[in-house]
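Just one protein chain is left out here, and the rest sit where they should.
Presenting subunit A:
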Amino acid sequence: MSALIKSLALSALLLLGSGVASAYTLEEFEFDSPEQHDEFRDLIAKLRCLVCQNESLAGSQAELAQDLRNEVYRMMRAGQSEDEILDFLIERYGDFVLYDPPLKPSTYLLWFGPFVLIGIGAFVVVRTLLSKKQTQDDPLSEAERERLQALLDAKHAPRSPDS
């Protein structure tokens, strides 16, 4: 029971912590309109913090993330489009700065690999099931039938003491 309370308290703390953190990063920036605010928030959520790789720029407290947030903010205020800002960062940090890998020949395997695997799996399953059905339909030969009957009779007969 105490373990449950502990884990509940811990998750409450973590939730509280994350709330404070994300509020902190966005409040620093001033926007002309709520739309601009949302645009900025969505954009930094698409970008990866390269220091703490499983965090986006929106969620990271690393200093480098702050630098990049400032840069994205500055470029946005200078009137640059989302694509221009993304291209700027990709040119310097590579595709890895994007949370979603772009669709291009080197990432085809990443994007389509799972579907190919599902396809292969489905093919194997279907083929196995079909071939099983066919063998089940084979009628027993006369000899097999007799053997089966003998086995069934033996099962119903009283057990001998040494078996």
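Observations, loosely collected:
Here is the rule we use: contacts are C-beta pairs under 8 Å (C-beta built on N, C-alpha and C of every residue); 3 or more make two chains touch, one makes a residue touch a chain; residues count from 1.
Heads up, the rule we're going with is that contacts and distances are computed from a predicted model.
Its UniProt record calls the unshown chain "Thiol:disulfide interchange protein", which is the correct pick from "Thiol:disulfide interchange protein", "L-lactate dehydrogenase complex protein LldG", "Phosphoenolpyruvate-protein phosphotransferase" or "PadR family transcriptional regulator".
In the full complex, subunit A makes contact with the omitted chain through residues 50-51, 53, 63-64, 67-68, 71, 90-96.
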